[in-house]
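All remarks here apply to the structure that follows.
A protein chain is absent from this complex, but the other protein chains hold their places.
Naming follows writing order (A and B), and every chain is counted from residue 1.
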Amino acid sequence: MLEILLDATVRSSTPILFATLGAIINERAGIINLGIEGLMLIGALAGFAGTQASGSLLVGVLAAFFAAMLAGSVHAFITVQLRGNQIVSGLALTMFGVGITALFGRSMVGLTIAGFERIAIPGLNRLPVIGKPFFNQDMLIYFSFLLVVAIAFFFYRTRWGLALRTVGENPAAADTCGVPVLLTRFLAVTIGSGIVGIGGAYLSLATTPMWIENMSAGRGWIAVALVIFASWSSYRALAGAYLFGGITAMQLRFQAMGTTVSAHILQMLPYFFTILVLVISTIRLQKGASQQPESLGQPYDREDRK
Amino acid sequence: MKLVTEKRELSSRLLRFSAPIVSILVALFVAGFLLLAAGVNPFQAYLEIVQESLGSLYGLSETLVKTTPLIFTSLGVSLAFRMQIWNIGAEGQLYLGACGATAVALFSGLEHPVMMITAMFFAAFLCGGLWAGVAGLLRARWQVNEVIVTLLMNYIAILGVDYLVYGPWKDPKGFNFPLTAQFSDAARLTEYFDTRLHSGFFLALFCALLLYLFMERTVWGYEIKVIGSNPKAARYAGMNTGMAIFFVLFLSGAIAGIAGFGEVAGLQHRLQHGISPGYGYTAIIIAWLARRSALGVVIVSFLMGVLLVGGDSLQLTWQLPVAFVYAFQGLILFFLLASDFFINNRLKLVRGGRHA
Partner (left out) sequence: MNNLLQIKNIRKTFPGVVALDEISLSIAPGEIHTLLGENGAGKSTLMNVLTGLYRPERGEIFFDGAPVTFSSPRESLAMGIGMVHQHFMLVPAHTVFENVLLALDGVPNFYGRRTYRQQVQRVLDEFNLDINLDTPVWKLSIGAQQWIELIKLLVRDCHLLILDEPTAVLTPQESSRLFAVLTRLRDQGKSILFISHKMREVMEISDRVTVLKKGRSLVTLERGEYDENRLASLMIGEDHIPGWQKSFRTSQDLALEIKNLSVRNDRGLADLDNFTMKLHRGQILGIAGVAGNGQKALAEVLTGLREATAGRIIAGGRDITNSSARGSYIAGIAHIPEDRKTIGIAPDMTVDDNLIMKNFNSKAFRRWVFQDRGAIRRNAADKIEQFSIKAGPAGNPVRYLSGGNIQKVIIARELSENPAVLVALYPTRGLDIGSAEYVHKVIVDGSSNGMSTILISEDLDELLKLSDEIVVMFRGRLAGSVDPQTATREEIGLLMSGEVQR
């Protein structure tokens, strides 16, 4: 029973994990991206369409990455180069994503593809309890594990990662060290957006291998909240996404088991939970236990007179 | 030769006024291409939009019917904006307001129309206000990001209404559809000209006027403007910013709640699944486009009403998903943000650097 629940948790958490990781890269560079929901949808549609057209899941995932990157580059250009309001731009991106995927997704409704299949990792998949849920999964899930580690390594053990973090904390400091601030932010936003797109692709290529309008159902917003819970760290993002996925899996389980509690009430649980998590994380933030990137949300203008 | 940007001394007034209009026009242009790519003739589509929404008395009334909740929700959102607070939850607050009004309509047992309508109004006001007030409390007390909270609460609100209309409040005579029983005559707003246009529209206009007076003429409006301009300075001056945050979010949600009242009392005469096609989200666009003007809110709400009516029609004619309107709104915002840049900066061609 626990194994089944864990398995459902892992599968449920993965799209959110990708989205959170992508959002973290954005915010570490100092840019708030509220377009995560829209980017997930764009990734989901592009991924599905790509796989539909080519028969290859890899092509689908790449299509999702690049489509989301392209969409994210609009937000990047507006907020980084044009120093536009980051909140409004992100909202615009989400709205645009919802609308445009609804428009172009019409032709995809009802189609199905062969989604991701499980591949067991020999040896590890025999571990008690966690063996099957973690090591008998599909390629994207394994990729998500790698990504968590790779991002942490990038931030703390490479010069580019240090440069990116500095850009998010004190862009002027980075500038005077010779770091190209605007380019760094632009790349962070676009690549981060691409990763969010992969999260969306997971929805349409693995969770339910089909396209449904608005299929992300608010997961993008959960991811935005989880970034704060994760204190902008990729390992904590894993914990947060899995916590959330766990609640969702449990809630679905209850529904399947047929409780007296209305399905609608059960569906509210993840959102309540996210708000609770957000409040707790924010309070901890105030107490200085962790800090957000100091320049988060502030555009950088080299000629700003102090 | 290099293209560089340069700050303007004074932001260009011409651009400031024309930016919203230009953004809409450019968005229309780009959306046209998207429509083409989706197999829809943009000229025909745009023509149809205008014809359906403005070409007949009934069309116009339908437009005003949609404009009504837009004005309410946008007024609410723009009030919060004045204090740099982002109320993304107008949608959920609308639902809560509708809930409150419905509860009174179905269970209060009031018979006199004036009493009933007034009670419904205040219930909607209170419910919408308290719903937003949660976010206000969290923000005031612990600086919790109100964007995420109000937004997540939208999902909870919509699920809540679904729970009610699929469950305890479901109309036993409703063939199992997710809706409540119809309201009594006492709980309905007057309708005009044999159309669906109801008094809610005039209430909305009145509300816009009240909000204008509130912001521009009262001490409360002054305080809100100061806090919005510089919260630190406001605190230095002794203003209680925490109370103000809660109060403004409450009021913002309450006004959005009135939109819900309008929808159930004036239009649908019952509570049902999906009473709002996203008015609360459109309200954000309207509030941003209209900048700080209550009159602007009314005008832009009307324009959006035109778009929505047109969108409904296009859905029938071309199977265009209603959600496409969101894409269009997103485009408007993008171009408006871009034009914001040019309002404050200009482009200049500069020679390679040494002697300019």
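In this section, a contact is a pair of C-beta atoms (placed from the backbone, for glycine too) under 8 Å apart; a residue touches a chain by one contact, two chains touch by 3 or more.
Quick caveat: nothing in here was measured; it's all calculated off a predicted structure.
Student: One chain isn't shown here. Among A:L5, A:I121, A:A152 or A:A172, which residue touches it?
Tutor: Within the whole complex, the residue contacting the unshown chain is A:A172.
Student: Could you tell which one of B:G109, B:P172 or B:G238 touches the chain left off the display?
Tutor: B:G238
Student: Extract the touching residues of chain B with respect to the undisplayed chain.
Tutor: Interface with the chain not displayed, on the chain B side: 4, 7-10, 217-220, 222-223, 225-226, 229-230, 232-238, 352-356.
Student: Can you list where chain A touches the absent chain?
Tutor: 157-160, 162-163, 165-166, 169-170, 172-180, 286-288, 291, 294, 302-303, 305-306
We adopt the following convention: only the chains that are shown with their structure count from here on.
Student: Which positions of chain A touch chain B when the two form their complex?
Tutor: 34, 38, 74, 78, 82-85, 87-89, 91-100, 102-104, 106, 213-214, 218, 221-222, 224-225, 228, 262, 264-265, 267-268, 271-272, 274-275, 278-279, 282-283, 286, 303
Student: In their shared complex, at which residues does chain B touch chain A?
Tutor: Its residues touching chain A are 7, 34, 37-38, 86, 88, 138, 142-145, 147-149, 151-153, 155-156, 159-160, 162-163, 166-167, 281, 284-285, 288, 319-331, 333-334, 337-338, 340-341.
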